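A protein chain is absent from this complex, but the other protein chains hold their places.
On to chain A.
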Amino acid sequence: MDLKSTKNFVFWLFCQFELITCSYLMEPWEKVLFYSFNICMVGTLFYTTYACVAAHVSTALQLLWNLLGNQQENAVSVVK
């Protein structure tokens, strides 16, 4: 039963999307065009997140680790 109500809810959400972006009024081929454009945009967004943002975040973490590491090394050498 929970699966059915979830399915209904998702379908209702999709209907709201259709109404807001006026794809409710479009002919089928226009809908295909519009949805494929949207999916391409979303896909590009995910790829950009994966490719660039991940690299930036890892570079930033490495820098931070180096800073901390340097501090530790300096402290260790002084103690020595």
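Everything below uses one rule, namely that a residue touches a chain if its C-beta (ideal position, glycine included) is under 8 Å from a C-beta of that chain, and two chains touch if they have at least 3 such contacts; residues count from 1.
Here is the rule we go by: contacts and distances are computed from a predicted model.
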Which protein name, taken from UniProt, belongs to the chain you can't see among "thioredoxin-disulfide reductase (NADPH)", "WD repeat domain-containing protein 83", "ADP-ribosyl cyclase/cyclic ADP-ribose hydrolase 1" or "serine C-palmitoyltransferase"? "serine C-palmitoyltransferase"
Determine which one of A:Leu3, A:Cys22 or A:Ala51 touches the chain that has been left out. A:Cys22
Chain A residues touching the chain left out here are 12, 15-16, 18-27, 30, 34
